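As you look at this complex, bear in mind that one protein chain is not there, while each of the others sits in place.
Chain IDs A, B and C follow the sequence of writing; residue 1 opens each chain.
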Amino acid sequence: MAGNTFGKVFTLTTFGESHGEAIGGIIDGCPSGLDLDIEEIQNQLDRRKPGQSKITTQRKESDEVKLLSGIFEGKTTGAPIGFTIPNSNAKSKDYDHIKDVFRPSHADYTYQQKYGLRDYRGGGRSSARETASRVVGGAIARQLLKGVTIQAYVCAVGEISIEDDYSKLNLSETDSNIVRCPHSAKAAEMIELIDKTRKEGDTIGGVVSCVIKGVPVGWGEPVFDRLHADLGKAMLSINAVKGFEYGSGFAGSRMKGSEHNDNFEAEGGTASNFSGGIQGGISNGEDIYFKVAFKPVATIMRDQQSVNEKGEEVIVKGKGRHDPCVVPRAVPIVEAMAALVLADHYLLAKLNK
Amino acid sequence: MAGNTFGKVFTLTTFGESHGEAIGGIIDGCPSGLDLDIEEIQNQLDRRKPGQSKITTQRKESDEVKLLSGIFEGKTTGAPIGFTIPNSNAKSKDYDHIKDVFRPSHADYTYQQKYGLRDYRGGGRSSARETASRVVGGAIARQLLKGVTIQAYVCAVGEISIEDDYSKLNLSETDSNIVRCPHSAKAAEMIELIDKTRKEGDTIGGVVSCVIKGVPVGWGEPVFDRLHADLGKAMLSINAVKGFEYGSGFAGSRMKGSEHNDNFEAEGGTASNFSGGIQGGISNGEDIYFKVAFKPVATIMRDQQSVNEKGEEVIVKGKGRHDPCVVPRAVPIVEAMAALVLADHYLLAKLNK
Amino acid sequence: MAGNTFGKVFTLTTFGESHGEAIGGIIDGCPSGLDLDIEEIQNQLDRRKPGQSKITTQRKESDEVKLLSGIFEGKTTGAPIGFTIPNSNAKSKDYDHIKDVFRPSHADYTYQQKYGLRDYRGGGRSSARETASRVVGGAIARQLLKGVTIQAYVCAVGEISIEDDYSKLNLSETDSNIVRCPHSAKAAEMIELIDKTRKEGDTIGGVVSCVIKGVPVGWGEPVFDRLHADLGKAMLSINAVKGFEYGSGFAGSRMKGSEHNDNFEAEGGTASNFSGGIQGGISNGEDIYFKVAFKPVATIMRDQQSVNEKGEEVIVKGKGRHDPCVVPRAVPIVEAMAALVLADHYLLAKLNK
Partner (left out) sequence: MAGNTFGKVFTLTTFGESHGEAIGGIIDGCPSGLDLDIEEIQNQLDRRKPGQSKITTQRKESDEVKLLSGIFEGKTTGAPIGFTIPNSNAKSKDYDHIKDVFRPSHADYTYQQKYGLRDYRGGGRSSARETASRVVGGAIARQLLKGVTIQAYVCAVGEISIEDDYSKLNLSETDSNIVRCPHSAKAAEMIELIDKTRKEGDTIGGVVSCVIKGVPVGWGEPVFDRLHADLGKAMLSINAVKGFEYGSGFAGSRMKGSEHNDNFEAEGGTASNFSGGIQGGISNGEDIYFKVAFKPVATIMRDQQSVNEKGEEVIVKGKGRHDPCVVPRAVPIVEAMAALVLADHYLLAKLNK
């Protein structure tokens, strides 16, 4: 109920603060007999880790996962998989200046009001560091989803965005550049914009697209737990996310039924896919695709007007090591959350078999 | 697990098909001692019911709710509130022609594949008729939320949209016209467009905005059950919804941190509200606002290419009585789902008191 | 969270008070394609209904179930099954005398304190009438459990008890007498004792045994949701239950490991079955058996010392039509709850397939 568990039957519960001894979690409901590729879990963590390039935070953290249970002789046993990721390189000193100050558009104020106290070091529980545990859960979920591919990529940074539809892109090139955009020309522009913004001590938002192929017909529960509703909640639970749309999305609201309907074809499948691979909340076998909007990172390297716990006006100085733009590192997180949703619905679908 | 229950501690479980004997549900977790205004529940149902105007389906259904339990001498007792809404005026005959045919962009195909059979009459469980039960649940949730006002309105139909921010509109005028748009000039255009589209045997999409005032600081759980993530899932669970954004939304992805940050002010509150009243997943006391995108209704009064259960090509004829545009009737549904989310988080917040 | 839902994936949520318009519930998670024998559901209700014989309450109630959804052309559709059972023959007048009085060993006092008000008519929500909804849920669960037989019977009333082990009894004779005891000689004694007790205006307790055959190996989750722990909770949730034991039960606590261990045999199965068909919380293919202890009904036809809402001493008179002994009518309820637990674990087991 306290919001630290995701999923219904394939569940991830996470714990840990940015500057505590370790973060970690428990993955429960993973079926037995799955050959786990541990290295692949670490690879996904490495895609999310800080200090990867000039356009991410310079904080260096190795993010090494320790799997503590649920695996025997390389296979899952059906028992819960507990894991920890030690917090190294946490510079709590960097945060003394915000001990009793509320940073604009951060969770400092709401946590203080809700809980009456807060671990202010690095944002404590509200830090995006928590998402490392999601990447571990997602990496395991992914290995359960044989035949399903989940590919996210950056489709926009600020005003720079890819106009092409995903089908015209080579998604295998996503990780070929530091901004994780499969369109090399746009990628160059994005990198330049982020770098420029960083030098100005500012930050900028962006959009991540995600495409899922290979999901069979029948995943998703109707009514409240529609597959896209769970995907939406998963994405909206990621730090800094402001919006989610799937298939035709907001553009679909400007269309007519005669244009928007996806006619079924005799050879199988549909002529168009404005539905985004989901009809009535259930996967229909077509590609599932959606977009996730991220706001600019709230921590900027400039002085900002704010108040302290006493309600007095104060100036918050930009300190610490932060990302000028969150989307490049958000790509593996979006993929991880999508994998968690799909693993959950893959198992839920078995209940009606 | 089958997706028919919404909420964690204030829950609504619904049942019923479009053409069965009745639909209904159970509201559980409503605290005792609440004076229930039964008439107000019926009022909300009347806002959703079919046959209200020339721009909604002509199907006439009274949608009268019968409350069966959980209320004693006008007050809630803390026991579950069971209710039914009889299905009158269901013309099953209208659906014989789709008995073994899959209507484009409907749930016919996915239900058939997932369940191996389906109640094809009126779309059965996938019919938007199910949302009447949500309106009952939402109307009760709303009465629990003293001091909170939830106002949804139509902000776009097709290409016609209100540019003004909600603060410049008089939301009390929303129900003064049949399209439920508080901007009378735009409302007239929208009505004309919907009527024109209906005459062409076509349908059109639209966008509903929702503004919530009076939510105190501290509602919402961090990490996975963020207030906006639960609002997003609630909205995405409504039939025909393709997208959700809150606060700055997708536009926020094009902004810089220096523009987007909401500075705290000494007199309380924030100078701007791009956060949309939620920071770190928890309400901060400012207005909560979001937008919901609806696709055009899939049932059009035209012949469409499709296939039947044998995979043979067939022509689906547009029959039955349907809405040319879903947004006018979606307004009370959006409000109901928002009320369910807020009632749930109002109670969840007590767990940390 | 309010305790009106049972089960994890095959769930029953009930609503309704003893003297409201109707009681009922929703069964969710029942797989599609199940041929439902509606008559059999009513048969189970008839086994529980009041007024069956001279040793049960004389209140006459037909208890007719109305299934409202989730069934199409005789088969389950995978959608929730909503149902109601109208309350006929409710004599609320019988309860005016306890409007503000707390009956000894009833829920009057605790409900009043917890909720601040209560529907005192017939005990409202705390009435055993609620168990009729469980019988409906159990009857459907049972039809899902092909090859599994669940047989409960009365093994003790007061001091009269069957010493024989279930294997020496012909359980098909359980319903051949009004006390539902398969041992005819003991049955006669029990009936006489109950009748004598009734004439004295008193009530008496008893014990129900239950035997489950045909459960395959592998149902039950280890650690917290052990099959026997869920059975125990299910039984303890029935009105008037004070104890639960399975397999060797309390007697097992007096045994030595060398006597108690169930050795595995080459031909399969175990030599003895002190484990009661469950090892490590998981079914092992042997018979599952357990006992449930019921206290004497709290409503006696005698004057009793008590207090009213003002805390003043009062005399409570025994009024209304009540059972002198609950166990004969408890037999179908015990079976229903066992069926609900097993259906839940039958489905849960699929999650590791």
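The working rule: contacts are C-beta pairs under 8 Å (C-beta built on N, C-alpha and C of every residue); 3 or more make two chains touch, one makes a residue touch a chain.
Because the structure is a prediction, the values reported are computed rather than measured.
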item: Contact partner of the left-out chain, one of C:Pro80, C:Pro182, C:Gly206 or C:Pro328; value: C:Gly206
item: From A:Ala2, A:Ile38 or A:Ala271, residue that would touch the chain that is not displayed; value: A:Ala2
item: Absent chain, residues of chain C that touch it; value: 1-6, 8-9, 14, 102, 104-107, 109-111, 113-115, 125-126, 130, 156, 158-159, 197, 202-207, 217-218, 220-226, 228-230, 232-233, 236-237, 242-250, 252-266, 268, 270-271, 274-276, 279-284, 293-300, 302, 304-307, 311-313, 348-349, 351-352
item: Touching residues on chain A - with respect to the absent chain; value: 1-2, 4-5, 8-9, 11, 13-17, 20-26, 28-29, 32-33, 66, 68-70, 72-73, 75, 77-82, 84, 114-119, 124-125
item: Interface residues of chain B (partner: the chain not displayed); value: 1, 9, 29, 31-32, 78-79, 222, 347, 350-353
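Criterion: only the chains that are shown with their structure count from here on.
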item: Rounded Å distance between chain A and chain C, as computed from the means of their C-alpha atoms; value: 47
item: Whole-Å gap separating chain A and chain B, where each centre is the average of the chain's CA atoms; value: 26
item: Multi-chain contact residues (two or more partners), chain A; value: 1, 9, 222, 351-352
